[in-house]
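Have a look at this one before I ask anything.
The complex is shown incomplete by one protein chain, all other protein chains being positioned as in the whole.
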Amino acid sequence: MIRVQTDDFDIGAEVAALTGGRTDIGAVVTFSGLVRDASGSAPVTSMELEHYPGMTEKELARIEAEAHERWPLQATLIVHRVGRLAPGDNIVLVIAASAHREAAFEAASFLMDYLKTRAPFWKREEGAGKAHWVDARESDDKAATRWKR
Amino acid sequence: MIRVQTDDFDIGAEVAALTGGRTDIGAVVTFSGLVRDASGSAPVTSMELEHYPGMTEKELARIEAEAHERWPLQATLIVHRVGRLAPGDNIVLVIAASAHREAAFEAASFLMDYLKTRAPFWKREEGAGKAHWVDARESDDKAATRWKR
Amino acid sequence: MKLLYFAWVKQKTGMGEEDVVPPAGTGNVHQLIAWLKTRGEGYEAAFADLGVIRCAVDQEHGDLDTPIAGASEVAFFPPVTGG
Partner (left out) sequence: MKLLYFAWVKQKTGMGEEDVVPPAGTGNVHQLIAWLKTRGEGYEAAFADLGVIRCAVDQEHGDLDTPIAGASEVAFFPPVTGG
């Protein structure tokens, strides 16, 4: 499942919704990303998350489908927030549930690497009276190449 | 932090407790392990988790300290349940929080691999009128050797 | 054809979207950009460094060589930074 929303999410409730009533899931890995109060040495007081409605949902669905092709997964979830966020706020949640932990860990990591390099979101950080669009990180591109095949 | 308990845990509440009021955490990875209804082809109707009180806590604290030596982590948590559990029940929760996702993913995976091979817990599965102690998995030993240095 | 701009590309072009009719012979993304750059300073600034421009044709990631014939929507944006 994928969702793009302005509202916050509750990790425990999302995990419970995926695993509730099921007894075939042995491992659940969640990743949540949060707004930090600094970007390098620059303070961050707020963040604006822009996205490309329509393409975002398609791209997230494609990323999720690819994870299910690669690993035996019982359930997955991607939730990404958009709009204005403050330091400490949740940005993104990824959940991967499988019978065994290796698949759950790898799939969650894969989902994040692909989301970071393929899903059309852009962050604008504000702090100390200045605002700037966040630069893409080379380390994210490198992380994504791990999964090339 | 480490805890050994009979009670269930709430992933969302545990993550909130670790990250609440902080703005230096950018990434949180959780792993939760659940009781499955089958072990290979044998049905499992309940599970008993035994441990070695005293040594368990020492070993979990050592595993956690080693994770903090290896990665820049803002916070970690290990919660392991003991006693009688049913399919679908939570068994274990590991949380790793860091500024960046690579450290959080790797540390959570490391904590689980070491917990699986070092922490003195034993599972006894019951089903179809029979009970048996779970055999250690070679794949767990292999996973743990990834972190040898 | 609908064009969409995001993040600093949007700031430089000064708009989030517009409808355009590119001249005949505009076959791919690169040719579309070349034409856009003739339309004003904002476009010149937005497309000054093609190394940092990403695009999508009909909501699928593309590159400078991606054909645009028959496309109804082309988007330009910086490398993505979500997650």
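When the chains are written out, they are named A, B and C in that same order, and each has its own residue count from 1.
Rule of thumb we're sticking to: a residue touches a chain if its C-beta (ideal position, glycine included) is under 8 Å from a C-beta of that chain, and two chains touch if they have at least 3 such contacts.
Computed from a predicted structure; not experimentally measured.
Enquirer: Among the chains in view, which touch the chain not shown?
Expert: It touches the following shown chains in the full complex: B.
Enquirer: Over the whole complex, note the residues of subunit B touching the chain we left out.
Expert: Residues 33, 49-52, 54-55, 58-59, 80, 91-92, 112, 115-124, 133-137 of subunit B touch the chain absent from view.
Everything that follows uses one rule, which is that only the chains that are shown with their structure count from here on.
Enquirer: Tell me, which chains sit next to both subunit B and subunit C?
Expert: Common neighbours, subunit B/subunit C: A.
Enquirer: Give, as an integer number of Å, the spacing between the C-alpha centres of subunit C and subunit A.
Expert: Each chain reduced to its C-alpha mean, subunit A and subunit C end up 26 Å apart.
Enquirer: If you average the CA atoms of subunit A and of subunit B, how many Å lie between those two points?
Expert: The separation of the two C-alpha centroids amounts to 23 Å.
Enquirer: Return the residues of subunit C touching two or more other chains; collapse runs of consecutive numbers into ranges.
Expert: As it turns out, subunit C has no residue touching two or more other chains.
Enquirer: Can you list the subunit B residues in contact with two or more other chains?
Expert: Subunit B, residues with two or more chain partners: not present.
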